[in-house]
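Removed: one protein chain of the complex. Kept in place: all other protein chains.
And now, subunit A:
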Amino acid sequence: MSEALLSIRDVSLSFKGIKALTAISFDVADGEICALIGPNGAGKSSLLNVINGVYRSDRGELTFAGKALRRPRPRLAARLGIGRTFQNNALFKRLTVLDNVLAGLTRKARASLLEHTFRVGRSASESRHFRELAEDTIAFLEIEAYRDWIVGQLPYGLQKRVELARALVSRPRLLLLDEPMAGMNHDEKQEISRFILDVNRDLKTTIVLIEHDIGVVMGLSDHVVVLDYGRKIGDGSPQEVRDNPDVVTAYLGTVH
């Protein structure tokens, strides 16, 4: 097993005294697909929000790529190479698909505001380069036909794909996906699973993924972490987790 890209140590989070996460610790190995599962309200989304600094944990430590994340903030996380999609789509809904994807490249932007204003320096070359990167990612996710659509007008499943494209376009090292297949049928889930595997294999992107469909999780992930009421109740290979009696009673049992 390769070394950890992300390690989470003793992370706790509460909202006005209500505990959302209690002393969570686990490692995400470099290059793996790690699935985060657990019933609704278990704290999965909150944990992703702690990782990229949308929420500030009460306690605990995060280490990313060997460096301690002392004060994780969303923008810092993005700059370090942590990409993210949200459970409820968080797209820029009045922009086109292309503009949404281009916005995902900001962490790579070097041209300054003044260079853009006067169209000098790096402005033109960077715009051209960004456009190529965005077109590549749009083609990779097979949404070329919708490039110029306003995302707010797209059906939900396609919006999820656009959000994936926006997170992916800057080639993050770690990709946090919050229920990327929610509300999809079997075929759609297969397709998204294929994209996720391709990203993981071809781009060597480490992925932490929240997903409810146990079949999909077992097929896709190298590592499964189970949360229940904000506590970690299982952590291991898909097989180990499936055989863990606590997990079966707490979660798997209720699904099947």
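Simple rule for what comes next: contacts are C-beta pairs under 8 Å (C-beta built on N, C-alpha and C of every residue); 3 or more make two chains touch, one makes a residue touch a chain; residues count from 1.
The definition used in the following text is that contacts and distances are computed from a predicted model.
Asks: Refer to UniProt and select, among "DEAD/DEAH box helicase", "NADH-quinone oxidoreductase", "Tryptophan synthase beta chain" or "Branched-chain amino acid ABC transporter permease", the name of the complex member that is left out.
Replies: Choosing among "DEAD/DEAH box helicase", "NADH-quinone oxidoreductase", "Tryptophan synthase beta chain" or "Branched-chain amino acid ABC transporter permease", the correct UniProt name is "Branched-chain amino acid ABC transporter permease".
Asks: Among A:29, A:54 or A:218, choose the residue that contacts the chain missing from this document, as touch is defined above.
Replies: Once the missing chain is taken into account, the touching residue is A:54.
Asks: Of A:29, A:65, A:111 or A:248, which residue touches the hidden chain?
Replies: A:111
Asks: Identify the residues of subunit A touching the omitted chain, counting contacts across the whole complex.
Replies: Subunit A touches the chain not shown through residues 52, 54, 73-75, 77-79, 84, 86, 90-96, 99-100, 102-107, 109, 111, 113, 116-119, 123, 126-127, 130, 145-146, 148-150, 153-155, 157-158, 161, 166-167, 170, 185, 187-188, 191.
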